[in-house]
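The complex appears here without one of its protein chains, the remainder shown in place.
This part shows subunit A:
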Amino acid sequence: MSSFLKIALRNLFKSPTTDPYPFGETFVPKGLRGKAKYNAGACIACRMCEHVCAGGAIQIREVADKSGLEFILWHNTCTFCGLCEYYCPTKAIRLTEDYHTAHRQEDKYRYVEKGFIKYVNCAGCGTPMVPISPELLQRAYENVNKEIEILRHLCPKCRQKRALR
């Protein structure tokens, strides 16, 4: 009994152990996997993320007018597993530390992460193609020289032609 009193007395002078959230600041453990964020500028539409996604949350498809590709990630089936980030070659998709996910039912299907990759035209023949992001070049080549910079704006066919010239 006396030991209990001791603890009770000691706790009386300690600050509360309760996390002040939602009335105050809370903490985020480092490396926490929260909602995914997508950067269309770095994406090369390799569809690896769509392929590995455990929750089947990612869809990449061509828009109706065929002007580019649309990326959609539905947070309501994402498991925060991080496979997309792990396998993405350019790190165009990353998990943030934002885990605040509560929303009303009417927003259920609007609760998505979206992005649009606009096709560019090949500098040689003009065929529409997915632009090659600087992040991919950085990953593939240590130094991006002039020649590579020119190849970057060509479609695979024109690239082959130029390389074999």
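Here is the rule we go by: a residue touches a chain if its C-beta (ideal position, glycine included) is under 8 Å from a C-beta of that chain, and two chains touch if they have at least 3 such contacts; residues count from 1.
We take it that contacts and distances are computed from a predicted model.
Q: As a check of understanding, state which of "NADH-quinone oxidoreductase subunit G", "ABC transporter permease", "Carbon monoxide-induced hydrogenase, CooL subunit" or "DNA polymerase IV" is the UniProt name of the chain not shown.
A: "Carbon monoxide-induced hydrogenase, CooL subunit"
Q: Could you tell me which of A:Ser15, A:Gln105 or A:Asn145 touches the chain that is not displayed?
A: A:Gln105
Q: If the missing chain were put back, which residues of subunit A would it touch?
A: Listed in rising order, the touching residues are 16-19, 21-23, 26, 32, 54-56, 74-81, 99-105, 108, 111.
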